[in-house]
Each structure stands twice: as C-alpha cells, then as structure tokens.
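A single protein chain has been omitted from the complex, and every remaining protein chain is retained in its original position.
Letters are used for the chains, namely A and B, taken in the order the chains are written, and counting of residues starts over at 1 for each.
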Amino acid sequence: MSFLNKENKEALVEVKNLKTYFYTEEGVVKAVDGVDYEIYPGETLGIVGESGCGKSVTSLSIMRLVESPPGRIEAGEINFKGTDLTKLSEKEMRKIRGNDISMIFQEPMTSLNPVYTVGDQIVEAIMLHKGVKRKEARRQAIEMLQKVGIPLPEQRVDEYPHQLSGGMRQRVMIAMALSCDPQLLIADEPTTALDVTIQAQILELMNSLKESYGMAIMMITHDLGVIAEVSDRVAVMYAGKVVEYTDVDTLFDDPKHPYTWGLMNSIPKLDKDVDRLEAIPGSVPSPLNFPEGCKFNTRCPLAEGKCYDVEPPLEDTDGGHMVRCWRYEHLEEIKKRGERIYEDRGVQK
Amino acid sequence: MKWKEVLTRLLKNKLSLFGLIIILFFVLVAVFAPYLAPPRSPEDAYEIPRAGWQVEPQPPREGYPFGTAQGSYDIFYGMVWGTRTAFRIGVIVVGFSSLLGITIGTLSAYYGGKIDEFFMRITDVFMSIPFLVAAMVLTTILGKGLDNVMIALVTFGWMGTARLMRSQVLEIKNEEFIQASIALGASDPRIIFKHIIANCIFPVLIQAFMRMGSMVITASALSFLGVGAPEGYADWGQMITFARDWILGGQGSALKYWYTVVIPGAAIMLFSLSWNLIGDAFRDILDPKLN
Partner (left out) sequence: MRKESYELVNYIIRRFLILPFILFGVTVLVFSMIMMLGPYQRLSTYINDPAQLKGQDMDKLISKYGLDDPWYEQYGRWIGGVVKGDFGWSESAGQPVTTAIFSRFPATLELALFAVIPVVMGGIWLGVLSAVHHNQKFDHIIRIISTIGWSFPTFVFGLLVLMIFYGVLGWFPPGRLGADAAAIVRSTEFIRYTGLNVLDGILNLEFNVVFDAFRHLIGPIVTLSIVWWSYILRITRSSMLETLRKDYIRTARAKGVAEKFVINKHARRNALIPVVTVAGPMVLGLLGGVVIVESVFGYRGIGQYAAQAAQQLDYSGILGVAMYFSFLLILINLIVDVSYAVIDPRIRLE
C-alpha cells in the first residue's frame, strides 16, 4: 500500500490488521477491528472520526498504553522501523515511549502532575532517555520551553501547572513530548479543549516544529478543519475500521465513502452555496451491538442488499484512494448529477 | 440515579447483602423483643432481670442461653432489649445531629460571606475537643444516663455532617444559580432549594450510615466507662462494664468469663460492621456513576 510514496521512502510506522478488543462485563468491545495504515517520515497522517470510532485506541495501541485488563491487542502488527511493537517486552517499550515515539493528549489541564514543577516533569523525560545529568537536563528543558514559544522560560520552568493557562500547558506538553527528539509525535485531540485562537497557535507551532525536527505526526481529531489544516494524508475511521484512506486534497475534493461525504457536507463552506446542510441521521451503533455486513448500514442512505450481509473490503479505487464501500460507484454518479443523498435535518442557512 | 437501580446493585454486592441481612436480623430482634425475652412489666422492659444475687458471672445454662453477668443479670435478655436501645441511640443521635449538621452546612454555604466564616469557626471550635472527651464532659455535667449521653453525642456530633453538606452545596451553588437565573429569569428559591438537597444528599446519607455504627460504638464505650446507661439497663455497652475485673481478677482461665465480653461485644461489632458495609457499598455504587 505504498501509494503517494513519491520518494519511495520506507514507512516509519506500518499498522497491519490491528485488532484491539476490550473484554468487559457486558461483552466484547471491538474498538479496533482490523485497521491498516502507514505513517511516513516527516509527514502528518490525520485520523478523523466521531467519538468511539476507535481512533484513540489505535494510537494507544501503538504506544502499548491500552489498559490491559480489560483491553488487549488481539491481533495484528505494528511495525516501527522494522520492529513489531506488539511483540516487545514492557521494558523495551519504555525505551521507545517518550523517546522515539511521543504522545500528547487532549486535556492539558489535567495531563500534567499538579505537585511537580513544569521543569521537573520535562527534566524527568530528558534524564530518563538521554542519560544526562540534572543540570544539563534543566538547561535543555528551558531550551525546549523557548522553542515552544513560552516567554521567560527560565522563570516558567520552576512554576507549577496550575500557574499556567490551558494553552501554555499544552505547549509544555509539546515541549515534554519533543524533548527527546522523537521520530513520531502522536497527538490525540490536542486542540479540542482549547479556545479557537489558541487552537490555531498550537497547530501552527506543531507544524513548524515538525519542519525543524523532521518528525512525523499522527493527528487524531474529530474536527475536519484541523485535518484540512495539518494533514498530508488522512484515514477516516468508523466503528473500529478505516473506511477511507487517501491524501488530504483528494479527500476534500472527492470523498468516495458515504460517511465521509456526510461529514464533509454537514459543515458549512465558504465557497459553496447551499440552501441546506446535510446531516447524517442516527448515531454510531453501540460497539456491543454492531450490525452484520457494513457497519455503516444503519445510517447509510445508499445501503442495500449486500451491504447488510457482507463487510466490504478496503478497495483501491484509483491510484491509491482506498474506500471500504460496496456502493461508492453509485455515489460517484449521484455526485455527478449534483444531487444530495442525505435528507435535510432542519439545518437552514 | 434511580432508587430501584441502587437497591438492585446493593443486593447484588455480596458484602452489602451481608450487611443488610444482619441489619434485618437486628431489626427483627428489636421488633420481636417482647416475645423473645418477655419483660415482667412494660415499664421495666429495659431493666434486665436478675437470676439471683450471685456476684460472679455464670456461663450459659438452662434458662439462660447467654449466661449471666456480674450481679446475675440475664445476658440474653440484655442482648435482646439492648437491640432496641442500640437502634434508639443510633436513630436519635444520627437523626438529630445530621439535621443540625445539614442545616448549619446548608445555611453556611448558601449565604456565604460572614455567615459562612462564623459557622465555620464555630465548627472548628467544636471540633477542637476530642469527641469522646467532650461527650464525657457533658455527661459529667448533665449527669449520667443514656439520655444525657445522647444529648452529648448530638451536641458534639454534627460537625462532620455540617462540613460535608457545606462542601456539597458550594459545588452545586454556582451551577444552579447560573442556570436558574438565566433560564428562569426569576429564580424560585424553593426550586433551587429542592435541587440543592436532591444533589447533595447522597454523600451525607452515606456518612449517616457510617455514623449509625460509630455512634452506637461511642455510646457503648461511654456506658462501658460507667458514664452512660446505669447498671442493669438493657444496653450492650453497659453489660461489658464489669467484665474487665473478672478477666483480670478471676481465678484460673480468663476465658472462663468469655461470654460477658464476647456476646455483647460481637453484637456491637456486627451492628457497626453491617452499617459500614452498606455505607461502603452505597459509596461504590454512586461513585463510578458520578465520574
């Protein structure tokens, strides 16, 4: 699946048929059920989907941070520079976390330890992976704080998290994540909890750091605007599976999956003049109760026959644009005719 | 939080089920006391009948299934009617002290400012005297006896509830006011009040369950020390009062008089344990739901 690999690079991370299940009292939750994607060095892969589609769990699986019990990586491979992460021991995994692969999370308000200074927490990461002494680590920490745009870093480094604003804390998180030069940064909804203006700043920061560090980013979000802003390629997830997978421009110009189409057309756009927005009816089915066949069939206006019996495979439609749908050609025709597929749900202009 | 759901989960939890069964057992004993241990007359129901004039405790035997304590008091009788005493103490003390605590805590949090400061300082002052010692001071001054013990326990037992209620109300206060004043325009104090109580009541309830046990323990400790129920009164703690001398002074094996300690002691412990188990289970049920 190495499309768009113009420079024919080796994938940094290759996720193959990943299955992560949760064994709960009420039954088995197949949070991630056979997911494939790649992340190439220096690029940003966007993972987009609604809450509960499994996007966070895939990233936690890569980091092997899935709570186990009740979760478990049931099957699949996660190849990081040739090594299968699912097969590593906990000790070996710890060398990778925060070091080769870093992760930042959604809630900056609660993601930092309130009883230690901001500096201490960054220093911890540095001393852990780089083996330098405290004085040197502190110097590097201050440098990192500067790089992420925090003013007066020599002062801030001794402050406690509660003394910083949400945006600042997220910058600290980024500083901490990048302190050891990771090759991949996983960002799980990093801007969702922030104000819109701060959001833009953080995304810009991430982009520029990506350049200077030459690292790859896995951006997980439900927000299409963020996807458009930072991604090179995108994987759309639904009910534990990837349903569409292509580069970002193609995704926005030519979405082939009815779900993606619904997502695109439920947000107002400046360059399109529509009387009404389309909205996907219904909601994501409960993971304990997935339907037979295509998981989207409960909400898809194009579903018929086969869609209810057999799960469609991920198909290459042309030149690397992957779609998981039996009816995507039908959707193409509808698009050509300029029609809508979703009913209006009262969202007026 | 539907009550039915809470009840079902309480019953499913093995530990709380155990607690509920024991409480039920005690309730039955209390209710059927007149049949289990018929009193000589209704007025003397709480006076333990004596089997004779022997000073030394006698082990369980025909007619006296739990034996007799110092002074030949029938332990079985004392245990049965002592159950009523225990419930009486628990309900009255926890009831009144909770009422007092809820009132003070709510008023304090609701009005805030100087009123809050005032009530909180008073709470601090009352909490500065160790509970048992404070109760002992009051019983010394007011006189011995269970009624005075209950007064003492209520007087010094409301602070925990007050603080808890206050912190609960403080949490709710901001949300409710904002919501109510925006959505309703004129905010009806009665609705807000009902809302506040409804949301704050669970932790206070849990605390009340725990206190049922701890208050009965404290009351029986006071009786044990000789400051509570008078000699011969049907109270679990009172029956243990003289046990110590026999354990230390008696000839031969100290275990000889085990029934004077173990039987009433087990009752006190089981009573407290069952309330604690229910309170614990209650807390576990409500906690994950809230998070």
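Some points to look at:
To be clear about the criterion, contacts are C-beta pairs under 8 Å (C-beta built on N, C-alpha and C of every residue); 3 or more make two chains touch, one makes a residue touch a chain.
Fair warning: this is a prediction, and the values are worked out from it, not measured in the lab.
In the full complex, the chain left out of view touches A, B. The residue from A:71, A:98, A:149 or A:167 that touches the chain not shown here is A:98. Only one residue in the set A:84, A:158 or A:181 touches the chain that does not appear here, and it is A:158.
Where chain B meets the omitted chain, the residues involved are 15, 121-122, 124-134, 136-142, 213, 217, 220-221, 224-227, 240, 243-244, 247-248, 253-255, 258, 261-262, 265, 268-269, 272-273, 276-277, 280, 291. Summarising the interface, chain A meets the missing chain with residues 63, 65, 90, 94-99, 102-103, 105, 107, 110-115, 124-125, 128-129, 158, 160, 162, 173, 176.
Note that only the chains that are shown with their structure count from here on.
Here the CA centre of chain A is 54 Å from the CA centre of chain B.
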